[in-house]
Structure formats: structure tokens, C-alpha cells
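The complex appears here minus one protein chain, its other protein chains still in place.
Each chain gets a letter, A and B, in the order it is written, and its residues are counted from 1.
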Amino acid sequence: MEIPYTVKARPDTGVINAKLGIWLFLASEVMLFGALFSSYILLRVGAVEWPHHALDIPLATVNTAVLITSSITMVMSWASLMMKDFRKYRIYMGSTILLGFVFLTIKYFEYTHHFHAGELPSKSTFFAIYFTMTGLHGLHVIGGMIVNTYFWGPGSKMWKTDPERFTNRIEVAGLYWHFVDLVWIFLFPVLYLL
Amino acid sequence: MEVAHAEDIKKHVRVYVSVFVALLGLTILTVTISYFDLSVVPAIIVALIIASVKGSLVASYFMHLISEKKLIYAALILAAVFFLALIFLPLLAMSDRIH
Partner (left out) sequence: MEGNHSHDHQLGFWRKYVFSQDHKVIGIQYGFTSLLFLLFGFTLMMVMRWQLAYPGQPIPFIGQWLGQDRAPEGIMLPEFYNQLGAMHGTIMVFLGIVPLAVGAFGNYVMPLQIGAPDMAFPKLNMMSYWVYFMGGVTMLSSFLMPGGAANSGWTSYPPLSDIATVGQTVWLIGMVFLITSSLLGSINFIVTIIQLRAKGLTFMRLPFFVWAQFVTSFLLLLAFPPLEAAGVLQLMDRLAGTSFFLPSGLVVTGQLLTVSGGGSPLLWQHLFWFLAHPEVYVLILPAMGIVAEVIANNTRKPLWGYRSMVYATIFLGFMSFIVWAHHMFMTGMGTIISTFFQTTTMIISIPSIVILTALFISLWGGSIRFTTPMLFALAFLPMFGIGGLTGLPLGLSATDVPLHDTYYVIGHFHYVVAPGTIFALFAGIYHWFPKLTGRKMNEVLGRIHFFGSFVCMNCIFMPMFIVGLAGVSRRLWDGGAQYAHAQPVLHWNVFMSIAAWVMGLFQLPFIFNVFWSMKKGKKVEENYWHATTLEWATPTPPPHGNFITVPEVYRPPYEYSVPGQAKDFTPQNQPMEA
């Protein structure tokens, strides 16, 4: 029994199932992070005072560059497969995963620095929303890295048996990863700069 | 999935690199502006505009949205409308209060 349109696009919609599926998932993620942004706005508007530039901007700027770079390595890993270059795919995908590690490591240092300074989530609604939003974002980064590692490692076997389907999977994984980058693009100015 | 030729992909790669450079540049821009000590409202507007440009670049080119099918756009526009409702209606409810 075969499920149609897993590899070939359905003619009238023009998409394969997984592509529609991932965009719908991302739509729900927009609502998830949207709710947190909405919470941020309500809490800040209702607050008597709100910290300004209370976080490490240079470090987070580096982290922003790290994620942006990981986004281009991710799309290049897909482009490499489109050009039938598996070796390049592994290099780019591996770089994406590595950059993810760098991002998380920097966040680890940021968090521990705050904890040592007594800046816990319970300290103020600012730190509460900071840790919650970056924490949830961080969990999404970890999730993406797990998926990417699977596709770099054991999952990459599919390139030999079903290259088109494997390329689609990398495109879908890429869409998720770019979204994680996109959320950070908004998180960074909102939490760090404003 | 359309089978793309190597030439097409190479063109795309050039676009990806340009977008990458633009994203880095806009990041530096937004950080620099944040040190200018603008008042709250202009600061928010500028920061959100820059973030939106960056986000649009990622969505349009890395995520290929610029050449995506109508169906995907429809789903995203729907989410965008409700996202705006979620952002603005509670805010309005908090500011328009009985005193």
C-alpha cells in the first residue's frame, strides 16, 4: 500500500505531503511563539519598570551570526543534494549541527552567568520571560539538531536507496531549521536590544 | 519535486550568499542603532522593521517562500491574521479598561 504524493507533487496543489505538513507545523509554531511575544508585550506594558540592555549584547550578536550562518549551511546542504554531491551535503550538514552546538554553548554560558549573578527567572518578569522564551527556543534548537544529526548519520543511508525522497526530507528539515533561526531574529532585538 | 539543473542551483547559491551577507549586515545595523538611545516607540518600530526585513529574507529565499505555491501562502496568511489578533486584541483589552 502506497501513500501518494510522498515524493511526486500532487498536480493541482503543486506540493508533496511533507512540504504542506511542515508549513502547517510552522504555522502552529508561529502561534506558539506569537503567544509568548503577546505575553511579553502585555507584561512589559503593564510593568512599572523594565530593564534596558540588561543582557550581554555582544555575545548574543555573535550567537545571532552563528544561527544565520547555520541557516546558510543548512540550505547549502540541501542544494548540494540537488546537485547530487553527497560529500558536500555531509560537510554542510555537519557544519549546521556544529554551529547549533556553538549556539547552545554560548547560551549555556549566558545562562550560568545570570544564575551566578542571582538573575533567576523568579527575579523579575523580565528574566522570567527571557528564560522562558530563549529556553523554549533552545529546546527547538536541540530538537532540530537531533533531527539533523539523524539525517547526517544513520538517516543518510536513504540517499543510496531513494535519493529524491531523501533530498525532500532535507528540504523539510531545512524549513524547520530556518524557522528556528527566524524566531531568533525576532527574539534577539526584542529581548536584548529594546 | 522539480528536478533542477546544476545551473539553476548555482544561481540560487549566489542568491543564498547575498542573503547571508545582507542578514549579517542588518544584524550589525540593528545592534548599532540600539546604542543610539532612541525613545521607546521609535526604537521598537526600527527594531521590528529591521527584524521583519531579515525574517522576510530568510523566509523568501532560504525557505523558498518567494516561489512557493498558493496553497502554502494561504495557510501562512491565515496564521498571520490570527497571530495579529493574538498580539493586538489582548493589548487593546488591557489598555481599554474601565477605571
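The rule is simple: a contact is a pair of C-beta atoms (placed from the backbone, for glycine too) under 8 Å apart; a residue touches a chain by one contact, two chains touch by 3 or more.
Computed from a predicted structure; not experimentally measured.
Trainee: Consider the whole complex, including the chain that is not shown, and state which of B:Leu38, B:Val53 or B:Leu71 touches that chain.
Mentor: B:Leu71
Trainee: Which of these, A:Leu42, A:Leu59, A:Val102 or A:Met158, touches the one chain of the complex that we don't see?
Mentor: From the options A:Leu42, A:Leu59, A:Val102 or A:Met158, the contact with the absent chain belongs to A:Leu42.
Trainee: Among A:Asp56, A:Asp85 or A:Asp162, choose the residue that contacts the chain missing from this document, as touch is defined above.
Mentor: Answering carefully, the residue with contact to the hidden chain is A:Asp162.
Trainee: To test your reading of the contact rule: which positions on subunit B touch the chain that is missing from view?
Mentor: Touching the missing chain: residues 71, 78-79, 82, 85-86, 89-90, 92-94, 96-98.
Trainee: Contacts of subunit A with the missing chain: which residues?
Mentor: Residues touching the hidden chain, for subunit A, are 1-8, 10, 13, 15, 17, 20-21, 24-25, 27-29, 31-36, 38-39, 42-43, 46-48, 120-125, 128-129, 131-132, 136, 162, 165.
Throughout what follows, only the chains that are shown with their structure count from here on.
Trainee: For subunit A and subunit B, what's the span in angstrom between their mean Cα positions?
Mentor: The mean C-alpha positions of subunit A and subunit B differ by 14 Å.
Trainee: Quick one: which bits of subunit B touch subunit A in the complex? Just the residue numbers, please.
Mentor: 1, 4, 6, 9, 12-13, 16-17, 19-20, 23-24, 27-28, 30-31, 34, 40, 43-44, 47-48, 50-51, 54-55, 58-59, 62-63, 69, 71-72, 75-76, 78-80, 82-83, 86-87, 90-91, 94-95
Trainee: Can you check the complex and tell me which residues of subunit A touch subunit B?
Mentor: Residues of subunit A touching subunit B: 7-9, 13-16, 19-20, 23-24, 27-28, 30-31, 34-35, 37-38, 41-42, 45-46, 53, 57, 61, 64-65, 68-69, 71-72, 74-76, 79, 82-83, 164, 167-168, 174-175, 178-179, 181-182, 185-186, 188-190, 192-194.
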